[in-house]
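Only a single protein chain was left out; the remaining protein chains are all shown in position.
Let's turn to chain A:
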Amino acid sequence: MTEAATKPRAAGLTRSQMAWRAAQDIPDGAFVNLGIGMPELAAQYVPEGRQVTYHSENGILGFGEGPAPEDVDWDLINAGKKPVTLNPGASIFHHADSFAMIRGGHIDLALLGAFQIAPNGDLANWRAGNEGIPAVGGAMDLVSGAKAVWCITEHTTKTGEPKLVESCSYPLTGIKVVSRIYTNLGVVHIEDGRFVLKAVAPGVTPEEVAEKTGAFLDISGEIERIAPPA
């Protein structure tokens, strides 16, 4: 585990704990695409006994962990351009087939990072403003094609600005696409165009989560207390 993944914080979940919490909800039998960064961490926390097949945009279904250094083959990499291995039952295909899996609605779940999310499900996660070099990769395909799009992200930016906002000010990746959000403060679902709090991190109150959310957050329902493993 990296230092950033284990660094303690004042309140709420670490990056690893966020990934662990999201992993608990990945259903048995799912074909899943994990975004680069924190979403990738979720793979190691999927509960024992669940069958999950991971898709990589460059053309792999069923990739596994990174290889030992002596087994690295740079023609077997994932979308983050890191070396991977193949699990039993894996398959390899060309790029148009890979994206037909995404765009044709065959991938059950995309777990992605986010810059901003709005209560109507709009997502901005490819470009923070209009400066610099626009690079989109497969983000727009994933959000428009996967059967479910969940985000995993800090609840606020490094400067404390909410990432769950009334409407996205950054360039959009997709409209009305996100259904769940896993943050360091809790789990938020999007229901009928509203943010609804479903779970809170240890040491955090629903009111605190609402205060750090940039749009209305419904905290009236049943709310799980997240109990991450020690």
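Note that a residue touches a chain if its C-beta (ideal position, glycine included) is under 8 Å from a C-beta of that chain, and two chains touch if they have at least 3 such contacts; residues count from 1.
FYI, contacts and distances are computed from a predicted model.
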Name of the absent chain as recorded in UniProt (options "3-oxoadipate CoA-transferase, alpha subunit", "ATP-dependent Lhr-like helicase", "Uptake hydrogenase small subunit" or "Phosphonate transport system ATP-binding protein"): "3-oxoadipate CoA-transferase, alpha subunit"
Candidates A:E48, A:D75, A:D192 or A:E222 - the one touching the absent chain: A:D75
Residues belonging to chain A that touch the chain removed from view: 56-60, 73-77, 81, 92-96, 98-100, 102-103, 133-141, 144-145, 171-175
